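To start, the structure itself, in structure tokens.
Complex shown without one protein chain; remaining protein chains in place.
Up next, subunit A:
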Amino acid sequence: MRMKYVLTEVLVGLWRNVTMTVAMIITMAVSLTMLGASGLIYTKVADMKQLYFENIQVSIFLKTDVTEEQRVALNSQLEADPLVSDVTYVNKDEAFQRFQEMFRDSPDLLSAVKADQLPESYRIKLENPQEYKTISAQYAAVDGVDQVVDQSQVLDKIFNLFTAGQNIALAAAVAMAIAALLLVANTIQVAAYSKRREVAVMKLVGASNWFIQAPFVLEAVVAGLIGSFLGLGALVALKVFLFDGALSALQGLFAPVSWGEVLLTFPVMAGVGALISAVTAWVTLRFYLRV
């Protein structure tokens, strides 16, 4: 009977103040969606970093007037270097072939560049991609080297963009969470006020504190859970329409977002939503009902 009583009270409570309930659920849903999205971006950036850094190369371009001795000296220096795991020499012809392949859709560009205009280069793989700065400092000053170009520097800029996106989503999640929290507090106050007579009688006849609080706390928790379901829906829509839809052309560039990862955000969103609601409701009751 007590369980039935509590559940009935929860449903009646949610319905009695339905506009506030809806507002509470929507803010909760937006907040949790943002939280889930920022979580997804975070794991994606980590995935992509791993993916890219494994294949990352540092290119050392040589000056056009480099002498054979300088080149041989550089070659042996690179091969002896413990930071370098793999060295490939690209001569002018190979560079031109690569160039032709890369820009085969732009005939104008191809005809404008002659074979001997492209510099020779060394493509090196690093034992540890994070140490490109050491490499670049070490070889930039060597005779015959024109410049050291590190792909990871370019990638870092892209990743910084993602991280910024993640931070914005997180900030929005926190802002919406605060709004949701205040709405929960307000809803609980209104609910407690509309049930003040019942609560007074319950306290008078010695109903236990949890029994008095449970309907209110559960009311907030149910709203939080509905919010997290909506958040999951929003993330599913995001995957279907954005990643698998609009952004599918860029598939090679982004690490794909799997269904597993989307679904995995649900327990996190549900947990956070339920916990925030429950704690807020409980604290509000402590102040408002003094139970």
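Keep this in mind: contacts are C-beta pairs under 8 Å (C-beta built on N, C-alpha and C of every residue); 3 or more make two chains touch, one makes a residue touch a chain; residues count from 1.
By definition in this document, contacts and distances are computed from a predicted model.
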| item | value |
| --- | --- |
| Omitted chain, identified by the protein name its UniProt record gives, among "Formate hydrogenlyase subunit 4", "Cell division ATP-binding protein FtsE", "Acyl carrier protein" or "Branched-chain amino acid ABC transporter permease" | "Cell division ATP-binding protein FtsE" |
| Absent-chain contact - pick from A:7, A:83, A:207 or A:236 | A:207 |
| For subunit A, residues in touch with the removed chain | 1-2, 5, 197-198, 200-209, 211 |
